[in-house]
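The structure under discussion appears below in the form of structure tokens.
With one protein chain held back, the other chains of the complex are shown just where they sit.
Just so it is clear, A and B label the chains in written order, and each chain counts residues from 1 on its own.
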Amino acid sequence: MISRRNFCKKTMLLVGGMALPLTAFELFDPNKLLADKTDTAPVRWVFLVDTKKCVGCGFCVKACKTENETPYDANVTRTWVERYVVTRDGRTHIDSPKGARDGFTTARVDIGEGRFEEIKGEDVDKAFFVPKLCNQCDNPPCVQVCPVGATYQAADGVVLVDRKWCIGCGYCVMGCPYGVRFFHPVYHVAEKCNFCYHRITKGMKTACVDACAFGARRIGNIKDPDDPVTRIIMTERVNVLKEEYGTKPQVFYIGLSKEVK
Amino acid sequence: MKNHVWRPLYVALAIVLLILTARLFLVPKDFGVWERGYMYSWHRKGNEADWRAVKVKYKTTVYCKECHAREFNAINNSPHANIMCENCHGPALGHPEDPPTLTIDRHRDLCARCHALLPYKAGGRADIRGIRIDEHHPEAECVLCHWPHNPRQKGGA
Partner (left out) sequence: MVHGELWTVKEYFVYPNEYIYWTIQIVMYPFMTGLVAGAFVLSSLYHVFGVKQLKDIARFSLVFSFALLPVAMLPLMLHLQQPQRGIEVMMTPHFTSAIAAFGIVFTTYGMIVASELWFVYRGYFVETALALRQIGDRTVGQHFRYLLYSLLILGAWDVSEHALEKDERAVKILAGTGIPVACFLHGYAGFIFGSVKANALWMTPLMPVIFICSAVVSGIALCMLTYIVTMELRKLLYTWQRKQDPALPSGEELKSVETNVVIMTARYLIMFLILAITLELLDLIFRGYTAVKSWDILRSVIYGKDFVNIFVIQYGLGNLAPFILFLLPRLSVKRAVVGTMLVLLGVFMMRWNVVIGGQAFSSSFAGFMHYHLPIWPESMETFKEGLFGALTVAVTPFILFWLLNKVLPVFRAVNDER
């Protein structure tokens, strides 16, 4: 029968031994563990979408695919446009054929499996287009669930993916409430809109903002009070997608209707 | 310790040591906790520079304007003023060195993006003059009769 003293000694040794592998991973400063509340970065990118102006031409999607080398024919895209048609019977019809890469050229709504719904003009109560892209959330759930630190948030708020480190587990894809992430068909790692990081860090605008001829898409710096985008967000009525998830998305919408998913 | 009971623990510790040693070689030196803390910024810092270095494809209209002032002025005084040149002509990339010429997309589908008539009463689309693409000269290219740089001008290019 083991004596109490020996038992205590051995238990402590055992726990200590098991704690060793855990402490070995303690490579970071406890101070840094807490997200820095006093955010002193000079830039925080935000996006503004005006759904009243969007005509559903899809030039943004085409430009994005070209600029970011997403395979043109692949059925994935960093940004897309959704069409909402509310008919008189109260039903909402939503589609996004090929992510609106080729625009919307027919009133027939794509309901999948090669089927379409014919909608007559006189039955339409409400119809509008909603462009969507990565919200570069302030509390990105996708970053939280990455097991290896392949996706992360830069100091200016953009969430990026390290193509050389991603293991392709798909947890980030499942973790995004907005469905903006996907697996890149060529690189076989996680992929998503990154606000054309290579353009905005050079003083340019994102490809989709440049391609939009109607001013439905705009990008700005929320830290700059003189930025026209910032002015609109601060003074006019704007909304965000799926606020209830607590992700703090940074893409703001003008004219976001209740039907938008 | 004399007690043989600890032998497996030594093996376990050896394995852990092995993993920690492997870490030294396999983990990039700039991998760590950065600006947004461990939860949101655990990454290889060098990757940010990798993304910044991606090649820019679309140069935007200000670039085209430098050499193609005539076309720019024409389109700038037309309802098509806000359409980026590269939307129809493709990305400038290294133009004029590479590619020396850009394509001119004359296909109907390009114009149909905005001008296919959709029965929606409000919003930006309703303000665009549209045609029924299956009925309005489906056999012809739009540019045969319409000049995209100045659509108000009658009779094509």
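Some observations on this one:
Keep this in mind: contacts are C-beta pairs under 8 Å (C-beta built on N, C-alpha and C of every residue); 3 or more make two chains touch, one makes a residue touch a chain.
What you see is a predicted model, and the numbers here were worked out from it, not measured in a lab.
Here the missing chain is touched by one residue of A:R44, A:K62 or A:R181, and it is A:R181. Interface note: of A:V43, A:I94 or A:V238, the residue touching the hidden chain in the full complex is A:I94.
Although one chain is not displayed, chain A still touches it through residues 2, 10, 14, 18, 21-22, 25, 74-77, 80, 82, 92, 94-96, 98-99, 111-113, 141, 144-150, 165-171, 173-183, 185, 188-189, 244-246, 261.
Although one chain is not drawn, its touching partners on chain B can still be listed: residues 3-5, 7-9, 11-12, 15, 19, 22-23, 26-27, 31, 38-39, 42.
Methods note: only the chains that are shown with their structure count from here on.
Remark: chain A and chain B have CA centroids separated by 15 Å (rounded to whole angstrom).
Residues of chain B touching chain A in their complex: 9, 12-13, 16, 19-20, 31-44, 47-48, 50-58, 60, 80, 82-84, 86-87, 90-91, 109, 112-114, 116, 118-125, 128, 133.
Contact residues on chain A toward chain B in their complex (touch as defined above): 14, 17, 20-21, 24, 27-29, 32-36, 41, 51-59, 62-63, 66-68, 85, 102-107, 119-122, 124, 126-129, 139-140, 143-144, 149-155, 160, 162-165, 194, 197-199, 201-202, 204-205, 207, 210-211, 213-216.
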